[in-house]
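The complex appears here minus one protein chain, its other protein chains still in place.
Here is subunit A:
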Amino acid sequence: MSLFFIVALPFLGALLPGVMNAAGRSSCAGVTFTVSLSAFVGLLTNLPAILRGEVVKARIAWMPELGLDATFMLDGLGFFFAFLILGIGLLIIAYGRHYLSRDDNMGEFFTYLLLFQGAMVGIVLSDNILLLLVFWELTSLSSFLLIGYWKHLPEGRQGARMALTVTGMGGLAMIGGMLILGQIVGSYDLSVILQNRDLIQADPLYLPALILILLGCFTKSAQFPFHFWLPHAMAAPTPVSAYLHSATMVKAGIFLMARMWPALAGTTEWFVIVTSAGLITMVIGAVIALFKHDLKALLAFSTVSQLGLITMLLGTGTAFGAMAAMFHILNHATFKAALFMSAGIVDHEAHTRDIRRLGGLRHLMPVTFTIATIGALSIAGIPFLNGFLSKEMMLEEMTRTVMFDSPLLVPVLATIGSLFSAAYCFRFVGHTFLGPVRDDYPSKPHDPNPGMWMPPAILAVLVVVIGTAPFLAEPFVKLVTASVLGIEAEVPKSYIKIWHGLVPALYLSVIALLGGLVLMLIFNPLLRLWDAMPRPEAKTIFDAIVAASVSAARALTFTLHNGSFTRYAMIGAIAILAAGYHAWITGSVGTPTRAVQAAGPVPIAGWAMLVAASLGLVLLHRNRFLSLIFIGIVGLMVSIGFVYLSAPDLAMTQFTVEVVTIILLLLALNFLPNRTPVESTTLRRVRDASVAVASGLATFALAYHYLLRDAVGTPISEFHLANSYKGGGGTNVVNVILVDFRGFDTYGEIIVLGIAALLIFALTETLLRGPVRARLLNRVPDQPRAGDMHPMMMVVVTRVLMPVVLMVGFYIFLRGHNEPGGGFIAGLIVSIAVVMQYMASGFSWATARLRYPYHGIIGAGVLIAGFTGIGSWFVAKPFLTSDFTYVRIPPFEKFELATAALFDLGVFLAVVGAVMLSLESFSRLARRASSQDSEHPMDIDPSREEGALAPDGTKPEAG
């Protein structure tokens, strides 16, 4: 079967358990089993090629430019691991079917399990290290889901997060390492990398790459000092512990070290880091395991220790070490999975895993007892069990290993590790199964049904078979070792056998076993000593680190983002000033190309008023009405400035905009207190003032600089001046620019205006429906309202003025193309006329006479402008292409008809609609807040004398 299918099957099949969940537990487990079995069979079909020594490959391009392709290869090593993953996976699925209770969601469980299986197979078959990284992180994620499977258990959640954090961190480090490796070699393909040992090891980045990759391996395979997550992962259901956290996932790091062996191993750095980490892990794991009372915790630390042993073997960098490592992986996978499943059975039946509450189970659960004993004794290194063989090989290798110039250091430590291993195995068997039968088990245990004990039994049989007939496994182990070593070393000639003669390794084995027995005998005093000893608790440290990180993150984030806008603006302004200043000082300043013009008295007066008004605004801004007046002065001075600079269009626009803005702001002020309260300290005001002054000065300097210099090319405005009449049909260049040359900008801007009005309306609607409504209804104005709400004089004047102003607006609109004016100004003028009616005669009166809703006017305006633009499509011209012609209808003079006028009409309508809709929205708020005003104008409010601040809070009634 193609390698793609072997990898893809578990992923594709992961959907099935979820779907089949409702069909019952057996169906659910059945489909899962079938999926795994198909992949397993698919793998086996490749066995003949592997045995012939071939390497099976498959390749699909994925991201060729990056060098990340879906490339798979199957050699001895890959086959070995895939065989373990899928084979043990099958046993675990069968076991899990009986282990999970009816309350557990089995579909979810098996979905995650298959995802994990696929990811794991992917790791071992990847020929591309980036692809390997993808699968690597996927195993972390699926492991996260599986550990947290029992969502209600805090241990599960915490364990899952811890595992994800630690292995995730390693994975991220490994990304760095792999990328460096790929860059050194120039390819991310494993097969290429493995051929380039010398190139890699000579590169200055070899050490960083090695450390980063080993970080990934060590975290995944729970090597010291990252071993602490594994025991906490035991909160997962036991099938998960047996599968992920003993047989497969935790071996991924070891797999990778083996895979990378030809490229990375053999250097001093490799030897020192890997061997010492492995050695420490092995000893520490074994020691801690002895004193754990939870069966699964004991086994977890045993796994840590055993993984340390394998790591240590790989660290030696010798061919024999590699062979011993491979053999031990096989053996560990068999006995440890069997042990975990046995522990699960005990837990399942006795409802406790606490070794202190167990004992005497051999009479109650003979089958489980047999399986567990075989497994445990194999770890301890009892002859005729497979653990003995690989442990002998390990000890043999250790006797040859010299570290830090000491030939004794490694063998002694390795023996101590073995000694403790033997001890915890004896304890596991002794304290659980031996001894008298107790009568206080949480539940009366008995052997489970065969579905549950069969899977570990199969493994136990393998333990014995390999242990007694090692020659059966030997060719396979050598095949795997050959693919680990690659082209760098020869497979050792030595045979795997039980009796090697009286070699040092045998003595060490005997010492370890006897020592283990002794430790067992003095266990109780030892335990008291252990309990009395202060030990760093990894979880406490980890939790403390996480908690510290979270509070540091919170401190930073919440200090930085404290919600104060002034501070945000200040930081922004400083950043802008700094970047601008940097650009300034790193550039060169040439001589000005323009002379400074003399300032006449008029500009100086205007300038002085502008400055005075601005200063006044800053100093007196707490009085809101006053500040509005100052803003008005600033606006007026700007308008006058435009007049002075011969820009009548701009002046008119600015002027009308000022009028409308001030009216709108007055309406808004209606809802605000008269004065802005003092909220900031003097210090802060000084700070803000200095930033503001600096920004102002910078702007001034910049403007001054530009004013003294010509542009590098002719400004495009020259073209506009030259072609306004010829091309746009108008002599008012500003208007032609607005409606023709850059009509598209205007189109955008009227839309901005329209949106602004729509959003003011939408906001008002929301406010009037929400809690604000009640506040408005209960609002007591802080000043007495005018008694004469609609003064007669004003009503009369505005009504008389209305047609006049409309006419002016119409005139301004029409002359726009050639003289100062245009749709925008006309729109504002007409709006002012209508606004005056609202002000003078009241909202109700005006609204009642309103025939076209303002929404519609905005919509129509934008649509008209748009359709004018689209019109040019019909004559095969681009959007907004203008045309004009001159017609003469007697008795009128010849006059111009321009499409631009139609566009300007759109502008006009959008402006009128937008201004009026905003105003209407404000007024509606105001109406809600005060009395309902009368339909009739010229009404007098007799309640004025009581004032708005009547003590009982009653609202003044309309007359």
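Note that in this section contacts are C-beta pairs under 8 Å (C-beta built on N, C-alpha and C of every residue); 3 or more make two chains touch, one makes a residue touch a chain; residues count from 1.
Please note the rule applied: contacts and distances are computed from a predicted model.
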Notebook entry, point to check: What protein name does the UniProt record of the undisplayed chain give, "P-type Cu(+) transporter", "Electron transfer flavoprotein subunit beta", "Aldehyde dehydrogenase" or "Cation:proton antiporter"?
Noted result: "Cation:proton antiporter"
Note to self: For a quick check of understanding: of A:Ser26, A:Asn623, A:Asn674 or A:Thr766, which residue touches the chain that isn't displayed?
What the structure shows: A:Thr766
Margin query: One chain is left out of this view; which of A:Val589, A:Val678 or A:Ala848 touches it in the full complex?
Written below: A:Val589
Checklist line | Among A:Asn723, A:Asn818 or A:Thr847, the residue in touch with the chain that has been omitted | finding: A:Asn723
